[in-house]
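Notes for the one structure printed next.
Excluded from the complex is one protein chain; the other protein chains are retained at their positions.
Naming follows writing order (A, B, C, D, E, F and G), and every chain is counted from residue 1.
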Amino acid sequence: MMEKEKIEKLLEDVKAGNISVSAALGNLRNLPYEDIGFAKLDMHRSLRSGFPEVVFCQGKTTEQIAAILTRLALNHDKIIATRATAEVADAITSRIADATYYPAARLLIVDKTGARKAPPAGDEKYILVLTGGTADIPVAEEAAITAETMGSAVERSYDVGVAGLHRLLAQRDKIMRANVLVVVAGMEGALPSIVGGLVSRPVIAVPTSIGYGANFGGLSALLAMLNSCATGVTVVNIDNGFGAGYFAHLVNR
Amino acid sequence: MMEKEKIEKLLEDVKAGNISVSAALGNLRNLPYEDIGFAKLDMHRSLRSGFPEVVFCQGKTTEQIAAILTRLALNHDKIIATRATAEVADAITSRIADATYYPAARLLIVDKTGARKAPPAGDEKYILVLTGGTADIPVAEEAAITAETMGSAVERSYDVGVAGLHRLLAQRDKIMRANVLVVVAGMEGALPSIVGGLVSRPVIAVPTSIGYGANFGGLSALLAMLNSCATGVTVVNIDNGFGAGYFAHLVNR
Amino acid sequence: MMEKEKIEKLLEDVKAGNISVSAALGNLRNLPYEDIGFAKLDMHRSLRSGFPEVVFCQGKTTEQIAAILTRLALNHDKIIATRATAEVADAITSRIADATYYPAARLLIVDKTGARKAPPAGDEKYILVLTGGTADIPVAEEAAITAETMGSAVERSYDVGVAGLHRLLAQRDKIMRANVLVVVAGMEGALPSIVGGLVSRPVIAVPTSIGYGANFGGLSALLAMLNSCATGVTVVNIDNGFGAGYFAHLVNR
Amino acid sequence: MMEKEKIEKLLEDVKAGNISVSAALGNLRNLPYEDIGFAKLDMHRSLRSGFPEVVFCQGKTTEQIAAILTRLALNHDKIIATRATAEVADAITSRIADATYYPAARLLIVDKTGARKAPPAGDEKYILVLTGGTADIPVAEEAAITAETMGSAVERSYDVGVAGLHRLLAQRDKIMRANVLVVVAGMEGALPSIVGGLVSRPVIAVPTSIGYGANFGGLSALLAMLNSCATGVTVVNIDNGFGAGYFAHLVNR
Amino acid sequence: MMEKEKIEKLLEDVKAGNISVSAALGNLRNLPYEDIGFAKLDMHRSLRSGFPEVVFCQGKTTEQIAAILTRLALNHDKIIATRATAEVADAITSRIADATYYPAARLLIVDKTGARKAPPAGDEKYILVLTGGTADIPVAEEAAITAETMGSAVERSYDVGVAGLHRLLAQRDKIMRANVLVVVAGMEGALPSIVGGLVSRPVIAVPTSIGYGANFGGLSALLAMLNSCATGVTVVNIDNGFGAGYFAHLVNR
Amino acid sequence: MMEKEKIEKLLEDVKAGNISVSAALGNLRNLPYEDIGFAKLDMHRSLRSGFPEVVFCQGKTTEQIAAILTRLALNHDKIIATRATAEVADAITSRIADATYYPAARLLIVDKTGARKAPPAGDEKYILVLTGGTADIPVAEEAAITAETMGSAVERSYDVGVAGLHRLLAQRDKIMRANVLVVVAGMEGALPSIVGGLVSRPVIAVPTSIGYGANFGGLSALLAMLNSCATGVTVVNIDNGFGAGYFAHLVNR
Amino acid sequence: MMEKEKIEKLLEDVKAGNISVSAALGNLRNLPYEDIGFAKLDMHRSLRSGFPEVVFCQGKTTEQIAAILTRLALNHDKIIATRATAEVADAITSRIADATYYPAARLLIVDKTGARKAPPAGDEKYILVLTGGTADIPVAEEAAITAETMGSAVERSYDVGVAGLHRLLAQRDKIMRANVLVVVAGMEGALPSIVGGLVSRPVIAVPTSIGYGANFGGLSALLAMLNSCATGVTVVNIDNGFGAGYFAHLVNR
Partner (left out) sequence: MMEKEKIEKLLEDVKAGNISVSAALGNLRNLPYEDIGFAKLDMHRSLRSGFPEVVFCQGKTTEQIAAILTRLALNHDKIIATRATAEVADAITSRIADATYYPAARLLIVDKTGARKAPPAGDEKYILVLTGGTADIPVAEEAAITAETMGSAVERSYDVGVAGLHRLLAQRDKIMRANVLVVVAGMEGALPSIVGGLVSRPVIAVPTSIGYGANFGGLSALLAMLNSCATGVTVVNIDNGFGAGYFAHLVNR
């Protein structure tokens, strides 16, 4: 039974006098999350934010992740687990039906509602995900699959970095028609500035750690994007494809 | 005469045979910007992005700013000049009608279309601008006035920082009904995480340089916001109220 | 024989004339520590600080750690070894009775006095250890077990991070009744500010290295906590659960 | 009338039926803070934390500070304003009786209850504030006066830095008898480690920005203190004497 | 008398037997520079590098600069003094004929040979200096005037930053025909990557300190340029227009 | 068939009326790059920059690199793949004839035109590559082989660091006759300053990550080279031998 | 009366029975320093280190400095006050005879023993102080005057930076004969590596903050010197001429 139905049931019981107001209050107090010791599962989030708990796998043991996902899967139709290793994926997909693993994006998605959103058809609003290079694709896919899982149509244009401008300009139509843009780039992180100068729609810049030397783990791209002289650009953490895809969906829907 | 009209005129001339295709091409090539030596005024932007050139005053001489704004004012109804000092403001407001200076926000706005957008009425979509403290207000006002100038309705909730949570929670209604949120905070920069956890709308986080010591000019707030564990949060540069207000309007409209 | 008894014996010998003052002085000079070449074991610490030597295992060879702990165990009832690997733990637990290894917390505890302190009963003063997420638990356990070994009662509330505020607020009673609070968080490190705003008891903030990208190994959480706008918050090193638990016990006892 | 009395009055009115529960709820909702536009004055804090609002002056205009302090002074017996410039102090002391300015410490204290706490008498528990050098005294005084205003007895030992160890060791009695210690040092920030090795009471380390070159604005002392090999040491922000004094009082009382 | 003539004279004296070999050796040892106590004037440089001593004014007193330039002017036809303040310029131009001050570029040039190089005529090889914005012009002028003083023809294209790509692309002819390019940009420093992708000639990137917040004094542009994904780009220090102009001339001649 | 020939063929077809102008335009639009999904191969670059696509292998899968190189090899005579691991090299050399792997330099070169450029003969212009130490040789070889592949003659002088100046000065002839110099050094990165002071030709400085401790991954050498007091020095990214060799060839040819 | 005499007097009193051992112990305990409230004057240092207290003026008020120096001057023949401003110097030289101010070096020296050490005569051992540029001279003078005040003979060679190697090599004799060398340089900080490669005597490197941009306040020179590939080089803080001169004297005497 979904959480929303639980709450409706409770409120009807209150109305019908089956439960006192103070007892209902007590229930509600505890309902928002389920405490399994090492984690407090936020069952209330779907009411608050329209989307189930997202699980950040890094730093958790495989056992903890399995326990968390198993419990969440009882109450939710969709769960997104980010930064999941292949080992975690093996442990989960054998236990939870409807779980799919995307190795490049390191995403583990539970989706009982069927396939994620297809590419845009006709005039459908869409998110465009661009990358500067081929090596940025895993982060871009994390963004794209997240947004598709949440229900947005997504287009992709990969390897259109600034050193070969004609490759980017050839995507001009796709770029101009996009409703929201996620621009993923490492090294000098210049792509969001170019794209931001072309469009009048929100651009979400994702710095990646691709590079070496004075790249300092993505710092060069991060600082460049924060200092973009183009208007209409905001930034997420280095390699945070998930955050960009999630935010893009909030804007796009 | 506005640029758009110029272009229409040109195209009609082409159609009427008054000008050859190649000559028209030449005109169009040069039309997009006006070259005044030390600056290339981007007259094409209003077509591209739906909004006129924005002038970043820092690092330009007062003479340069005056020349740029005077030229832009011939062709545009609205101009935003950011980081304008009082000295610059004096030089401009005496020369350009419809120019207003907002000293705290350091904004100089030229607006021939009348008053900027009023606070939201009824169910009107609005941007909510929050600050952690009183000292963050100048950056917040830069965001709010920018968005209002561009046409968005804006609500404000200032000094609702995380150390007195009841002050923030008392704004809950205003927060839950907002369409987009701009959250401005210095020091530990925690407010966007709290707000991002409450809502399911896009949150734009603005770190400020308010603080001292290990604040390192806003670095502490910037890093905190980039690492926010709340979903749906993106970040702009330290003290970049303008960028946040501009982006918020793109999402809100 | 414990060190304190040794000293008492010496002083009685002085009083009884069994040893001259200058000879006793010589003994005392050397007594405070035992020199085993690669280490000077601080036997005097229990007199000075009320607690035996703590051994920081990182950077020492397994042989060195074993030698140090074996010598300390001759004179002390309680020893705490931090950052002990599984390999070190195996080498020690086979040689020293009463040694227990806590793998997540990487603590190796020698305790001849029996079980560590139980959770608080009735109105007993206690330390509350909170974490922002599940991945912060190892550092939190290092703090909690340290404090319990030293004799403080400890409560735990894990995974109550700021992005799901209702999870934290549901702990309100436990929080308000705590005598000292240890707040462990990575990423944006905002939890201590929230907790510090709720209570009027000392809050010890522990940044963790949990995160990625612009987290820079825990720097984001560290800077955030140092810049906390809440009063009553102090900070320890990144991932230093031991230091926080030790300090919390000093305040709590 | 103090806030606490206001709330008691309200509750009595509820009990007596002078006001409905829902109306009382409304009052309470708004009571916790007073909204004066650019600031939300946290009138609830004295209930929550046992102490009135603290005002951080930096970044606020003199007018804003004056307005905030004037309102707070209506409801509170004690107010601490930190980082107050001489200009701010002049504006306030002429308007608010019982306001005293401490220029070195940059503190502006409103205290209607009379003199702050005197030095410790007899066996009275006290906080000891030490500095490495003379130049650290302003930060130390910020700590000491804060703690005294809150009600703690304070001892001072200034200029006892590690390069002249006999000066420190001569303070040994004062150090060993202290209940809590605040250790203020710039440059290499070594003093807290030495003091932490001598005592078994909590040590609060305050790095200062005193130094030059590779001091990087206090970074050297901050990092040194965070990495202290002494147990029982926690750290506050660079130059944050107020935070250290406040925390020390929480531990000491 | 120029240095070169001095040396020739010396060598002729050796040949003629007017001076012994060992004495000549001694003269040559000391000739390369003139020692005026606080400076050793490198009279040998024009032989070695084809260009006279360059004087870096920052950190020197006006008296020192005047003494150095006066001595150099006795032996050289061209001198470049960088980072010269207006005060320095006043002191020098009144004493040395043929000295010209360029306030924006902070260059003080002594040139006895006449006007610096004119813009390119016909197919003449030229250096193209571009800037991202108007605020970058002082650094660009430092580069351009340096190169012109050394004898290169220079073209300028200012304010062609990446956020308005059509402004840059309109310079395409000028860009494609340039022999060497100096690209000056602050903020995200993306312009060299774009330009480097368009041309097959050497591009010298100059980061400027224009920007604020996470710009960190030019660090963002510097890192971006060092990480440029375009081939054929090298970088000089932040705001080092002189170095870029000098290097560009070495390549161009 | 090479790209250039394709374009000539197309233009001839247009001239001959075999293809309409609009159809030719369509062809040209797509010709510049070939889209293989995860990469857009820049077939246009040889026209633009005189040299084929360079493939940065780091961050790409072996399968992606193989696919990219195989496609590029159809249309180009020379390809340079940088940062290629031995595993990548094995996969490629078995599939593409004319591919050679240089393990120390991590370069994989496809060259159908025969051997790369031999060392300089007679008065031939050459690039001189110097290193401070033996450990810098891999980066130096990356520079040297890149330049030779592009067609420049290269001389090498390795292990001539500043701590044994006579080793450097013994190379004086080779240094003075070089047309362009690439100076590779780690640790304190002083060599480019010395060399830049000796010559009047362009010096390209390459910092390496050789060192430890306060070397911070090459930061010490990078900062030293950016701050070189010698004129005529520019800098590339840490360990970027390829970039230096490429740039040196642009200057040298 | 000098401190040493005080102690001798005390010991004679003990011997003569004029004072009990325990009373003498008490005296000695307090003797080492004089407590004047805001400072503890280390009267014991001359016994311990052979030299009187050094006063670091930065961060102290003029009144504090005057009080400290006045007290010290009663008991010592030589005092060195570093980082003294002109204002401080005025206040002191009017009150203390034998006080001399060196404005460039910001040193205020009290010396009752007569002139400081003259330059070396004959074979006398000497310290050689070198600078890379003219702008480094103030730091160099701080080193030289400190060493001369302590009693070492000092030679100076200024403006012999690495970009004009012949200027340095011309000092070869002076360099090879020096007993200790202090090498002062900003920017890329390469000079100590060159000098360290020439000599077999201790080299003390002093980075200065001379430079701009990626110099980051002296960081570039500091890191370069710490990473020197020359053996026999140690480093002091940025701009710490005093520390280098003091250390050099310890080695030289």
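The rule is simple: a contact is a pair of C-beta atoms (placed from the backbone, for glycine too) under 8 Å apart; a residue touches a chain by one contact, two chains touch by 3 or more.
Bear in mind that the values here come from a model prediction, so they are computed numbers and not experimental data.
Here the missing chain is touched by one residue of D:200, D:228 or D:252, and it is D:228. In the full complex, chain F touches the hidden chain at residues 133-137, 158-160, 164, 166-167, 170, 186, 210, 212-216. Counting over the whole complex, chain C has residues 29-30, 32-33, 37-40, 42, 44-45, 56, 58-60, 64, 68, 83, 207, 209, 217-219, 222, 237-240 touching the chain that is not drawn.
The omitted chain makes contact with chain D at the following residues, 132-133, 161-165, 187-190, 193-194, 196-198, 211, 213-216, 219-221, 223-231.
Definition applied: only the chains that are shown with their structure count from here on.
Of all residues in chain C, those that touch two or more other chains are 133, 164, 197-198, 213-216, 226-227, 229, 231.
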